[in-house]
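One protein chain is absent from this view; the other protein chains keep their places.
On to subunit A.
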Amino acid sequence: MDLGVIAGAILMACAAIGGGIGNGLVFVRYLEGIARQPELRGLLFGQTFIGIALVEALPIIAVAFGIMKLLGIL
């Protein structure tokens, strides 16, 4: 098997694992906060949005490049 394919697959896997763990951590805190204090949902939503955006921006790019590597474009 071509090493590029393996590299692309590893890239995508690492991005998915990292993004999943990060998203999960942010999201669980959001749900705990909102279940405890529902009146703060607007503030918590904004902060969750920032958290998910910070966590997910890089894995999204990594997935894109991983697919390109997997399909032999890069």
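Just so it is clear, a contact is a pair of C-beta atoms (placed from the backbone, for glycine too) under 8 Å apart; a residue touches a chain by one contact, two chains touch by 3 or more; residues count from 1.
Here is the rule we use: contacts and distances are computed from a predicted model.
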The complex's invisible chain, by UniProt name, from "sn-glycerol-3-phosphate import ATP-binding protein UgpC", "Y-family DNA polymerase", "ATP synthase subunit I" or "ABC-2 type transporter transmembrane domain-containing protein": "ATP synthase subunit I"
Residue numbers in subunit A that touch the chain omitted from display: 16, 19-20, 23-24, 27-28, 30-32, 34-35, 38, 41-50, 52-54, 56-61, 63-65, 67-68, 71, 73
